[in-house]
Every structure is written in C-alpha cells, then in structure tokens.
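With one protein chain withheld, the remaining protein chains of the complex are depicted in position.
Let's look at chain A:
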C-alpha cells in the first residue's frame, strides 16, 4: 500500500492542447493518503475516468508526475504499478474457473502453486465465494463476477491501491447495497487505499472517508461528506450533492446582508464587496416556510417523499426547494421563507467566499 501523489498533473486527449478548455483533466495537485477510502464524484465526462486511468497507468498524462510513496511512476507500465482495478462491466476470464480467475495474476507473476492455492483460499473467504471456486466464471451473476474482479485485484499482497470505476453500474439494486457494505468492511479490515469513481452521490457518501468532487475536468472540492454538505466550495458541489441540491439565488452582498430584489437576508458573516456573478447558496434543509417571517415566496407544489416533504417554490423569479418535516403542516397562507443564517453561503463566480465574523 502506498501514498499516491499527483504533482501538477493534467491531461488532454488532443496532441497540442491550446487553451485550458482542451484539457480533459485540468492541473491538479493532490495526495491520496495511504489506506484511506476516497470517492471520486462527478457527472459523466468530468474527467473522473481519465484521472483513474492515469493513476492505473493505462493513460500517460500530458503533463505532471505521479508518485507512489515518493517514487516517480509516471512512465511505468500498468503491470509495474501493482494497481488493482475493478471496471464498470465485470471483467472475468469466462473459460476459467473462479479459482483460476483469482489465481491468474499470481500465476502470471510466477508464484508457486502452494502459495497461489493458499492465497486464493484466503481471498475467496474475504469475498465470500469459497463454495464457488470450482465453478466456471461464465455462468455467474454480475455481482459475483464483480466480486471476482475485486478478488483478482486483492490477491496480490503488494497491491498499492484498489481502483473502482463505477463498479456497481450493472448490479441489481438490492445487491448494490450488499456489495457496498462488503467493500467498506474489506476496507476496514485490510486497509487498502481505495479510490472509487462514481456519479452516484449516495454511493460516494456512504463509501468514502473523503469525497473528491470533480466538475468540468477540475477538482472542485475534497472533503468529508459533512464538509461537502455544510460548506460546498463550488455551486456545482452544492447542486450535485443533496437531494434536492442547494438553492442558488442571485444576490447583492453588502456587509452581512444579502439583497435580493430590494429585500435582504441576514448572513452570519460580513463580506467585502464582491465582483462578478454573486449568489447565495442555501440548502433546502436550512430553508423554512412560514406564515409571517421572512421573504415572500410563491409555493408551486408540495411533494411528499415519505421521510420529508419537498416544497417547490418560486422566490423572486428563481426556483427554490424547501424541505419540511414529515409531520409539518403546510397551509395555504404560508407564503414566506426564512433561511438559517449560519448555513447561508456566499458565492462569487461559482466559488465560495469566506466571510469574516460580523
């Protein structure tokens, strides 16, 4: 296991990238701590898979270096990096038995059969497939195949990191949960460095210690699930994480007040004058519908999703969402909204601005 360092890393699929827009992965510096579980979260085409393929060595970056425990491996082929990767579609060797599948990486490295057999048994126990070792891999279900590809990665003791490229895409919903739990347990028990690529926020937030959110080829925030929820550094993070996402409302900031169409909202911090596109971001969880307090809002629709209610409303021409408790009564005369000042973030040109105590 190793610490993985990305040093000034960037990648473009074009031979001569001219502007920043040509880069699928924009310049990035980051340390993946040894033994941590990371999720790489972002919508399709944001550069997640590019980054993953660079780490595993399937892709050579246009610029920058990758270091494993301080050793430069930028030019090293995949096989030398001792990386394990689980792909979106299960990759198993159809004609082999489960046992031979698991033994494959070890046999290719010329390990003796006694060691191979012992190691395969161990891994089979870890992934819960001991009783299937004699079966051909072909007839197995998608989740069993994914377990095999995971096992094939872990069978090597010298594996530096386990990479997952949206591994649960083809798995049935009820098995997804089980596999994710098993993954977490494996991480807990064996402490592999894991990097898990997904566009599903639930998967990312439940799996990882730290979530890396990517947007348009750039890492926009790295943080714990709480940090991503409470203080999204970029409007994309606020919008992408949460269900529904953060409300983003155009505003003018003056000191510790945000003016929206002449009315104002209190902020918990004071801000210097801001240039460019200025917005405030409030999560639906921190907005509250009321009869008398706050600013006017036009309620369009109330959706009861079971555990809570989502109120879709119009607020000075902007669509906003408000979450109310399951048992909260919503009456027709509730046409005002208040925001919890401590959870209102201010954004200039999509990036969060840190205020100073008011």
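Just so we're on the same page, a contact is a pair of C-beta atoms (placed from the backbone, for glycine too) under 8 Å apart; a residue touches a chain by one contact, two chains touch by 3 or more; residues count from 1.
Here, contacts and distances are computed from a predicted model.
Asker: Between "ATP-binding cassette domain-containing protein", "Cation:proton antiporter subunit C", "Hydrogenase maturation factor" or "ABC sugar (Glycerol) transporter, inner membrane subunit", choose the name on the UniProt record of the chain that's been left out.
Answerer: Looking only at the record, the undisplayed chain corresponds to "ABC sugar (Glycerol) transporter, inner membrane subunit".
Asker: Touch as defined at the start, partner being the missing chain; which of A:8, A:29, A:95 or A:243 qualifies?
Answerer: Considering all chains, including the one not shown, the answer is A:95.
Asker: Taking the full complex into account, find the residue in A:44, A:108 or A:356 that is in contact with the omitted chain.
Answerer: A:108
Asker: So one chain is hidden, and I want to know which residue out of A:30, A:65 or A:136 touches that hidden chain in the complete assembly.
Answerer: Considering the complete complex, A:136 is the one touching the chain left out.
Asker: Of the residues listed, A:5, A:56, A:221 or A:321, which one is in contact with the missing chain?
Answerer: Only one of A:5, A:56, A:221 or A:321 touches the chain omitted from view, namely A:56.
Asker: In the complete complex, the non-displayed chain touches which residues of chain A?
Answerer: Answer for chain A: residues 56, 58, 77-79, 83-85, 87-89, 91, 93-96, 104-105, 108-109, 136, 138-139, 149, 152-153 touch the chain left out.
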